[in-house]
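Removed from the display is one protein chain of the complex; every other protein chain stays in position.
On to chain A.
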Amino acid sequence: MRKTLLLVLTLMACPAFAHNIVGGVYAIGSLIEGEVGFSDGIMAQAGVPVIITDGKGNKLGEVQVEEEGLFSFEATRQIDHHFSIDLGSGHVLNTLLPADELPDSLGGSTPTETAATVSSANTSAVSLNDVDSVALQQMIERAVSKQVKPLRKELQAYKEKASLQDILGGIGYIFGLCGIGIWLRQRKSESQS
């Protein structure tokens, strides 16, 4: 019992090494999907709460992380959505989904405004049936987001990876600082003598 507890604790705690926390949120129609995990590829465990607030700190809702660090939230208004996820041990992710990434069909201020406004605006231009055009739009959005998802993941992973240049640059800075220190010291001792 004690052993299993320790094992569970170890497993739970392991992502808590000094890795960066990475994640992002994307809108698929009015559905906001997001994922969260650590830069070494371990995703957040299921059950971690995700708190969604608007720009002023009002809570819009709370969802839980599901398998593979994924979570989703159904937006009801076209406003900025701030996501806050606390993975413990000082790992906190705050991320933002700007209002303009959400479809216009969601009202800006009141949650009751629905797709009706947008479809009535479309009737004049689109010869298709109202319902069809809305459905088609959603289908396209979903298909595109599905295609783009692996790219987004790859890009995120790429961004997190520090390159050799970064390492060499850092060492260069340190040695440069030392050089400056030694030079200042030298100047001081020379002026004294």
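Operating definition for what follows: a contact is a pair of C-beta atoms (placed from the backbone, for glycine too) under 8 Å apart; a residue touches a chain by one contact, two chains touch by 3 or more; residues count from 1.
As a working rule, contacts and distances are computed from a predicted model.
K.L.:
What is the missing chain called in its UniProt entry, if the choices are "Cobalt transporter CbiM", "Energy-coupling factor transport system substrate-specific component", "Bidirectional hydrogenase complex protein HoxU" or "Helix-turn-helix domain-containing protein"?
P.N.:
"Cobalt transporter CbiM"
K.L.:
From the list A:G55, A:P98 or A:G169, pick the residue that touches the absent chain.
P.N.:
That would be A:G169, which touches the missing chain.
K.L.:
Please identify, in ascending order, the residues of chain A that touch the omitted chain?
P.N.:
Contact residues on chain A toward the absent chain are 6, 9-18, 20-21, 40, 86, 88-92, 94, 160, 162, 166-167, 169-171, 173-175, 177-178, 181-182, 185.
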